[in-house]
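This is the structure, below, for whatever I ask next.
Every protein chain except one is present and positioned as in the full complex.
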Amino acid sequence: MAALHVQGLKKAFGGLPAINDVTLEVAAGERRLIIGPNGAGKTTLFNLITGDLTPNAGSISVLGEDITRLLPHRRAHRGLARTYQIITLFPRDTLEHNIALALLGLTKARWDVFRGFSKHFYEDAKQVLGRVGLDHLAQRPVSELAYGEKRRVEIAMALAQKPRVLLLDEPLAGLSREERASIKQLIASIPRDTTVVLIEHDMDTALDLADRITVLHYGRVIVEGTRAEVVADPKTREVYLGH
Amino acid sequence: MLLLLLALLPVAMGEYYVNLGSQILIFAVFAASINLLLGYGGLPTLGHAAYLGVSAYLSALVALKLGLGHALGALLALAGTVAMAALFGLIALRATGLGFLMLTLALSQVLWGTAYRWVSLTDGDNGLRGLTRPFGLDGAMPFYYFVLAVTAGSIWFMARYVASPLGAALKGTRDQPRRMAALGHHVWMVRWITFIYAGFWGGVSGLLFVYYHKYIHPVSLSLANSAEGLLAVIAGGSGTLAGPLVGAAIVMLLKNYVSAYIERWNMLLGFVFVFIVIFMPEGVVPGVKRLWRRFTSKG
Partner (left out) sequence: MRIANLTHGALYMLGAYFGVSILKVVPNLWLAALLGGLAIGVLGALFEKLVLRKLGGNVLGQVLVTLGVAFIIADLCLMVWGGDPIPIQTPEFLQQPVRLWGLVFPAYRLAVVVLAVLVGVLLYLLMERTRLGAMIRAGVDDMEMARAVGIPVSRLFTIVFCLGAALAGAGGIIGGPIMSAYPGLDSDMLPLALIVVILGGVGSLFGAFVGSFIVGFVYTFGVALLPDLAYVILFLPMILVIAFRPKGLFGKFAA
């Protein structure tokens, strides 16, 4: 059973088709890389999968369950997590508060009005931060962090959800060489019971991480296969050189 | 600390000030309930007077038309207010930001207009009079202590809410609603629950209000009243629970002293709004701090 299955997905804005009949199957534990020139529809695809956008046609399932009609927060409960291209953290709050909110989202306690929040969730948050090497900064507000550290927190937040399917939207964007290497290591260390789909522009780093690659162009899947297959395919070169 | 000071107030000051103190505390509960939505939820509401008014009117009507006692009256009034808040929340939360604000305004105006027109029920422009205070607390000082106790309790409950997991979720939805949904939080539900909770405490302030004045008039449901509550929150700063309390004191004192000299309170209110938005958008208390720093560093 595929971890993520997208079938015949279509989404148009006004007259413009952003996603034009995309079908995709990602096996459990797989690392899938989605590439394509700017405007190919990569982030739109992610937004459709997470439920931020509703498709005009097609279906989406996670681990065999159809999630096409589910609201975004319910998809999180089905094991979906994501990071954003633009850092979407809570800047005025501390790191442990940020992660704690992520931990809270999937528990019954999120409806609790009596317990003190910090007392019960900050400990676990620190542990998650430890896994990404940021626990020493647990009590600093996010706004004080370097960009690379913030990217790390984004990923930590998603990992805190213990997702089955993790969508990473350009996790390496804007990072220095060392930072990229360390994030790459972080992603590589994610256990295989989480399926990872990532969007990236940085070919060198990303190609290493991927088992299979999907190339999108104008909202369509142009090429799909292993790294060797995709690199050899003439259509891939066309997509990138045609610019 | 503060509570002690407030408790000692009536001992130190005369009846006029004790009454003023009661009014400030009542208004503080009202402002704090608005801040649950505005400051903590990021939902600007311009119709909160509706809950103060509904609760006050229900309590008055139950006493006058059904002859029920205060305890039962308060229960019914608050139950009615919560029901109204639940319904209004369903409607207003179909939008966010500006749309939400417009809807809260519109819904509150419905109640205001109805209070005026449905004369057979509310006696329209005459208001409802002849009401009594619970436990016969007609003296300024005993009533003040009653109000102080209720206010302290209200603030305590609101503080608990804000510090709880749901409160943290609320603040999260204020800052990054999309992110919160992706983390599994039911953003709409968090907001709706908060809306009802805020309405409840608005209703509590309404009960205190009608007990204090022993009278209720449609003007208490007006936009101006909601706006004054909003002003209190903004004046004191919406970032904390204490802010609205300070703001409430500022606005009430201003109203009391200024209206002795200036007939046009509405106009002054208008000028104050414009002034604050232009010069101190983050709230009066932080704004004054900032201007003071700038002023003193120039020297």
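Per-chain numbering from 1; labels A and B assigned in written order.
The rule we apply is simple: a contact is a pair of C-beta atoms (placed from the backbone, for glycine too) under 8 Å apart; a residue touches a chain by one contact, two chains touch by 3 or more.
Keep in mind it's a predicted model, so treat the numbers as computed, not measured.
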item: Shown chains touched by the chain that is not drawn here; value: B
item: Touch criterion as defined above, residue of B:Leu72, B:Ala95, B:Ala149 or B:Leu291 at the omitted chain; value: B:Ala95
item: Among B:Leu66, B:Leu253, B:Met267 or B:Val288, residue touching the chain not depicted; value: B:Met267
item: Hidden partner chain, touching residue among B:Gly14, B:Gly153 or B:Pro281; value: B:Pro281
item: Residue ranges of subunit B at the interface with the undisplayed chain; value: 38, 44, 46, 90-91, 94-99, 101-103, 105-107, 109-110, 112-114, 116-121, 223-224, 227, 230-231, 234, 264, 266-267, 269-274, 276-278, 281
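Note that only the chains that are shown with their structure count from here on.
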item: Touch list for subunit A against partner subunit B, complex; value: 50-52, 71-73, 76-77, 81-82, 84, 88-93, 97, 100-102, 104-106, 109-118, 120-121, 157, 161
item: Footprint of subunit A on subunit B - complex, ascending; value: 160-161, 163-169, 172, 175-176, 178-187
